[in-house]
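One protein chain omitted, others in place.
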Amino acid sequence: MLLHLSTWQDVEAYLQQSQGIILPIGSTEQHGPTGLIGTDAICAEAIARGVGDVTQAIVGPTINVGMALHHTAFPGTISLRPSTLIQVVQEYVTCLAKAGFTKFYFINGHGGNIATLKAAFSETYAHLEDLQIANAQRVQCQVANWFMCGSVYKLAKELYGNQEGSHATPSEVALTQYVYPEAIKQAPLSPEVGTGHRIYGAANFRAHYPDGRMGSNPGLATPEHGKQFYDLAVKELSNDYLEFVNAD
Amino acid sequence: MLLHLSTWQDVEAYLQQSQGIILPIGSTEQHGPTGLIGTDAICAEAIARGVGDVTQAIVGPTINVGMALHHTAFPGTISLRPSTLIQVVQEYVTCLAKAGFTKFYFINGHGGNIATLKAAFSETYAHLEDLQIANAQRVQCQVANWFMCGSVYKLAKELYGNQEGSHATPSEVALTQYVYPEAIKQAPLSPEVGTGHRIYGAANFRAHYPDGRMGSNPGLATPEHGKQFYDLAVKELSNDYLEFVNAD
Amino acid sequence: MLLHLSTWQDVEAYLQQSQGIILPIGSTEQHGPTGLIGTDAICAEAIARGVGDVTQAIVGPTINVGMALHHTAFPGTISLRPSTLIQVVQEYVTCLAKAGFTKFYFINGHGGNIATLKAAFSETYAHLEDLQIANAQRVQCQVANWFMCGSVYKLAKELYGNQEGSHATPSEVALTQYVYPEAIKQAPLSPEVGTGHRIYGAANFRAHYPDGRMGSNPGLATPEHGKQFYDLAVKELSNDYLEFVNAD
Amino acid sequence: MLLHLSTWQDVEAYLQQSQGIILPIGSTEQHGPTGLIGTDAICAEAIARGVGDVTQAIVGPTINVGMALHHTAFPGTISLRPSTLIQVVQEYVTCLAKAGFTKFYFINGHGGNIATLKAAFSETYAHLEDLQIANAQRVQCQVANWFMCGSVYKLAKELYGNQEGSHATPSEVALTQYVYPEAIKQAPLSPEVGTGHRIYGAANFRAHYPDGRMGSNPGLATPEHGKQFYDLAVKELSNDYLEFVNAD
Amino acid sequence: MLLHLSTWQDVEAYLQQSQGIILPIGSTEQHGPTGLIGTDAICAEAIARGVGDVTQAIVGPTINVGMALHHTAFPGTISLRPSTLIQVVQEYVTCLAKAGFTKFYFINGHGGNIATLKAAFSETYAHLEDLQIANAQRVQCQVANWFMCGSVYKLAKELYGNQEGSHATPSEVALTQYVYPEAIKQAPLSPEVGTGHRIYGAANFRAHYPDGRMGSNPGLATPEHGKQFYDLAVKELSNDYLEFVNAD
Partner (left out) sequence: MLLHLSTWQDVEAYLQQSQGIILPIGSTEQHGPTGLIGTDAICAEAIARGVGDVTQAIVGPTINVGMALHHTAFPGTISLRPSTLIQVVQEYVTCLAKAGFTKFYFINGHGGNIATLKAAFSETYAHLEDLQIANAQRVQCQVANWFMCGSVYKLAKELYGNQEGSHATPSEVALTQYVYPEAIKQAPLSPEVGTGHRIYGAANFRAHYPDGRMGSNPGLATPEHGKQFYDLAVKELSNDYLEFVNAD
């Protein structure tokens, strides 16, 4: 069930059955010469909808711009500052918590969002307690990173070994190829690829990762791999969601 | 050309041709018993992509949660506060302006966003001048409300007369029916409908507009009407975009 | 009744009779070679006091600095950022709402304030509901732009035709001449005047409107016209205020 | 010279002669049973204009709402939070500093503003250095409290002894009587008056100072006294302003 | 009793006896060629702990970075902006007030903190009333500046006359020598020392006070003097604390 394709009365009925909601969050950032700028949002959204189908959970609007400041030296990247994203997440959760939702499951497609999301959850709990809304103490948020699913990680290692890298990875590119086969990109990928540098500011990032890839060879990606990743992630996160939503 | 389906090198190439970008902005809010919660985002996104096709402009990620505080007494509505939305818009524009974009054309699906967007533009211009980035003084933002296109307005009056109303209108519902025929909703619509009350806070809104409609009869909507609205809006806004992007 | 010339016990007594208050809001910004920098505040304050006299409403302190970022390339302009003005308006209304006021009627002298004021109202309603103060749900704010009164607009067209323009207009200059006859300015006005350019940032504004006027010929203004505008605006807004304050 | 009665070209000419500006700041707060809510703004504005006349300095718009949170348990009080007032002051000074002003002389009518003003000055200097505007390092702000002028203080002690008190004082009431003789208030003043309690929150303040006075007997005020206070303050602050503006 | 060396159950027990807490606040800023960067925090912390011993009060963590923007042109200085420090103080007090503390006694070692602290207190009272926590109206904050104790001031004048100056003073240096005899610094001190200039921005400060001292001769300091200052300050502030905590 997709929130944006529902009416408010559908939501009212849903809340009688469940107080859980899935919120996909991605990013709008460079993903190397062949990766789509929307990669993280595309993956998160597709998997979130898959999980929603399996679990009968409602899926909210995709947060398609996240925390990607370190990618902003590449054109096309859009990022919120962490403190802005904290505020955005807090306002999403607060609106929904006032309506009766208590279990917020963020399916995340971007490693750079994790720290800010966790900070946002802490800030939001405190905010809700200050507001003294009815179910403030029952609100729980969780971030689920599809790319860190055990089954996903295992397959990526099998298929790509250390050419998986850590950004513009073949696994995430494969997943976008599965979702948008019409948007598969071809571009020359130099065999040398930046690797092993920590992430600091945007200019520093681009200096060390000149084409945007971090140790990855996205040329290995195929739409068929993408389907495999999709299926694994949906399965694993569906179980995880149900556990979360049913927990105390 | 869709930003999320492009690579950063595609964007780099695009910027050689044009510094314009279209940003769809909608809302996630109740639209009466038969209107989709995503109506405003759906309409803005669909039309923006249509305009992008016609004009060869790049279309950025849809801002699918806007300023809908007055709808938050209905479950399913998510809203940013105006000052948060100002910050979000400023960060989008700043990222893109640093990359070289100078013409920002927001195709908007929600009347409640207009004031905040205009405020955001003013705040952003000043911010960019403070940052002293290269093309700060050339940055221009514009909001284009598809539902206020002359041709759209005229057709709505012809088709619906004063049953068009001003929220959960048959015209916007029709457009979503055209885009998502699989999500056409049926629900009883009482002949009496709230009308004529100004908009203040959320509780006050719901008291005066108990089913969420404002003077409208969305039961008149059809997908065929939706296509007509879509075609008119795309045509009119394409011309407007080209005029904007080519102006001094 | 002027708030600043009242005691707190006067206010306490007033609140037994009415919960309405008029708040004048203007701007401190260039108004061309002969227009006063305080024009918008002067007009708003004078008319607000006139409306207060007619309607027996209390008139609060004039917000004499508003949202004029686009005029800041001219010396003497002072502007708040929109998000700061939102905060200021919210704090005014919150203080007064806690004391028992529920109807806030902003008489506005500056087009550039409108979007920010509307955004501020939305933000304020939500803030008051979060604070859970007694009458949060009854708080209503309205912006009344004297220069958009039907009667004012009509007279301006009659007197000036398209030389009314849209900034540093003869109508507003006339009104300040009526209020401050001792401060009538003379300066050469070139027959060519910038017109037809949209408003973006401050540097862009000054480039297109080099002497600060927007399509206007303030040389047509007279104090006698000013009195006419004043009388029309006071009459029309007095009726509007009473309707607002007496509405549900 | 009053900023609001000047044109931008007047300001441009003024800046050739001087980079100093006087900014009156008051408050909108209860002043006991006979003191006007606008007392602090009225006094600051009147004296500022007097100083402007003597020194040929330009006088900006009066900040008529200041930091009066501790008075907000009395109806009619309006206050900004300190952090909002800091932002407001910063934006005033930044606009004017960009135009070329470097010496900001705040004539203040309210003790409760002092701490926040000083904090605002510190924040503003740092902000201007961050902006790297031309004369950032030359910007200087000063707060001049008319009621703390040596000559004013001496006269108040002579006239009223310890009935001067510290809020709703006869000296400030006298000054408003001089400025607005038509608004002299009469009300019973109990001989007992709260005194000696420190200032904390608003409810605590009202509990200890139930009629709003702090140890004062404003019944002793006369318009003639007011003129004496006015003359002394204008003379002393004029000298102080000239010293400030001419200092390195 | 030191908060950081207590358990939460110790605090729970303490709150049965007292609702007072001492919070030391200093600064991390240059103190001339021989003064320690931590001078203000060292003094505040040592005296606070002495007062805690005498009065059996609990002493919270030292706020060792304060408002020192005007010292930031010297390396090693760290400062918060005033509005950030306001937020920090508000969050400290709010956490502790929710736990039951109502009397907050800030022992302060830095003149530059005073204005911001006072602003923070005002903002905090209003915030607590908005939160509607149980004892919001009983919360009281006070700033006690050890260097402004009558007894301290008198001794400083006796020992150093006008060589006490106002920053990097021999009295504060002496106190740090008493606390950290192992960190006594030697450096040439020019007989000429900046004096008499008001404090504005950081660059201006350094221009007028090139070695960081303000009219002082810290070469006169001895650890023995430091002990005397310590003893006087602890005695005087202990009495003041008890008076504060026992007052209504």
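Think of it as A, B, C, D and E in the order they're written, each chain with its own count starting at 1.
Here is the rule we go by: a contact is a pair of C-beta atoms (placed from the backbone, for glycine too) under 8 Å apart; a residue touches a chain by one contact, two chains touch by 3 or more.
Remember, it's a predicted structure, so these values are computed and weren't measured experimentally.
J.: Tell me which of A:126, A:184 or A:242 is the one touching the absent chain.
T.: Considering all chains, including the one not shown, the answer is A:126.
J.: Extract the touching residues of chain E with respect to the undisplayed chain.
T.: The list for chain E reads 2-12, 15, 28, 30-38, 41-42, 60-62, 64-65, 72, 74-81, 84, 87-88, 91-92, 95-96, 98-100, 180, 183, 185, 187, 212.
J.: What residues on chain A make contact with the chain left out of this view?
T.: Within chain A, the residues touching the omitted chain are 67, 69-70, 72, 81-83, 86-87, 112, 114-123, 125-126, 128-129, 136-142, 197-198, 200-204, 248.
Here is the rule we go by: only the chains that are shown with their structure count from here on.
J.: Need the CA-centroid distance for the pair chain B / chain D, whole Å please.
T.: Measuring from centre to centre gives 46 Å for this pair.
J.: In chain E, what residues contact two or more other chains?
T.: 132
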